[in-house]
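Note that one protein chain of the assembly has been removed; the remaining protein chains are unaltered in position.
Now for chain A:
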Amino acid sequence: MKTSWKMSLAAMLAVPAVMAFGSLSFGAEKTMESDITIIGGGTSGLAAGVQAIQEGAKVIILEKQAKVGGTGQFCEGIFAAESKIQKRIGINVSKEFAYKTIMDYSHWKANGALVAQVVDKSAETIDWLDALGVKIEYVGVGGFGGPLTWHVIAPGPDYPDKDPKDYHCQRMINVFNKYILDNGGQIYTQTPGTGLIKEDGKVVGATATDKEGNAITIKSKAVIVATGGFANNKEMMKQYAPDPDIIPVGQIGKDGDGIKMAWKAGAAEEGVSVMQLYRPGLKGFHPADQMIALAVQPYFWVDPQGKRYTDEASVQLWPYSGNALLRIGGVAYSIYDDATRKKAVEEGIEMPLGEWVLQGTKLTKWEDSFNKELAKKKGNVFKAYTIEDLAKQLGMDPAALKDSVEKMNTWADSRHDGEFKKESKFLRPVATPPFYATKLNPRHLGTLGGVRINEKTEAVNEEGHAIPGLYVVGTDAGGMYGDSYDLLLGGGTVGFAVNSGRIAAENAAKFVK
């Protein structure tokens, strides 16, 4: 049957297609039951699943994609304060310091009670992960030189022979997934949650569509929503994002499903427009690309008029460089000369890109990546032997760009940035031809707000009353931020995902007993 369709297009066109497929049986409704249903099998949903099983609950997890993990397939490290490994190395990040840092960064717009829960639980979560088999490789920073809170996850025993991806957050996802399946939890992939069931003001279950397209009803005593935000929902991005065209990284099928369900069930909004702004870059380049790695070194960035607009070194805390770029309209150019290129290729880069491109990496793949893109003539990268020519290619007034370059060269010479007060070690001249330019656009790693929750991660309505039986976690929930993503303490989003998932499961387990 399949093959005959495939083989004869002509026959296909002649026969009315309804005849063949209209008769397929369809729509048999399935019903299932659990104590706790978790919608979303990513970072926060799987963490909630493990914890809920440990609390003795019967758990069903619904995952939209064919694979679990969501954006948790891409992250590297998790936040904690006062973990054993931090204490052992002598890293002084107290809970008080972490709490104050997060709250002050948000201008105390964040949910103080929720932040306290997350910070207080964070160190114990590292022990919990350790007991499950998720080990920490080392503790690093969010932004270079900052507090050491980013607990980077070590490769597991299956790396690299049996599973070349068994490291960083993917290791944690693998462990969570196995634990849940080994301990009686049920995970349904390609089974998106479609709605919540509410009776007498309480959430008592969820609806979903299974692999075959059949509707499923799941009766349960509590539901945890963990669908990872709305980065792929064009309408919501238009309505809430500072710019709907910010390039998403690591997002598939993030249609805001969970957020919309919770709102529909009466939950209030919180922090919907906060985006996890990333280092600027280009669509079509992954986080480890070496052409981008050089373009985001903090040297000389100009707006489309050819004027410098920022302290480039603010990219150490990428939400800052994202905000500055959005402010000028979302297009900038990073320009460097051949001496800078040569240094990066032969000696290595000064500023690391997380675990993707380490500090000191020699950018031997720069040339391939740059030339491949140059040949495509898409207006993303440029090369010229004079500043005038470069300006012309970039559509800038050559005099304006020349002026900016001359200023930069003066600052590099005097080791003092007379404009944006950049740290002197990052002042480099733009003097040795050829000159290279790469366009920079804002990118993000996901949306960071949606549903208002309390410190138990219960969804709350406009009046602040909890909706019984409904918990919202991870990037579907608001409350950790003011107006911007906070990178002062590295690992914060995974930290929130895992800790909020655990907190939800503990409270939901108590609630269903």
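Please note the rule applied: a contact is a pair of C-beta atoms (placed from the backbone, for glycine too) under 8 Å apart; a residue touches a chain by one contact, two chains touch by 3 or more; residues count from 1.
FYI, contacts and distances are computed from a predicted model.
Visitor: UniProt names the one chain left off this complex as which of "Amino acid ABC transporter ATP-binding protein", "Cytochrome c3", "Putative ABC transport system permease protein" or "Spore coat protein JA"?
Guide: Per the UniProt record, that chain is "Cytochrome c3".
Visitor: Check the options A:311, A:355 or A:373 and report the residue that touches the missing chain.
Guide: A:373
Visitor: In the whole complex, not just what's shown, which of A:283, A:327 or A:510 touches the removed chain?
Guide: Answer from the full complex: A:283 touches the omitted chain.
Visitor: Decide which residue listed in A:36, A:75 or A:249 touches the omitted chain of the complex.
Guide: Residue touching the absent chain, from the options given: A:249.
Visitor: Take the complete complex as the reference. Which residues in chain A touch the chain that isn't displayed?
Guide: Interface with the chain not displayed, on the chain A side: 2-3, 5-6, 12-13, 16-18, 20-22, 24, 26-27, 65-67, 165, 190, 194, 209, 211-213, 247-253, 283-287, 368, 372-373, 376.
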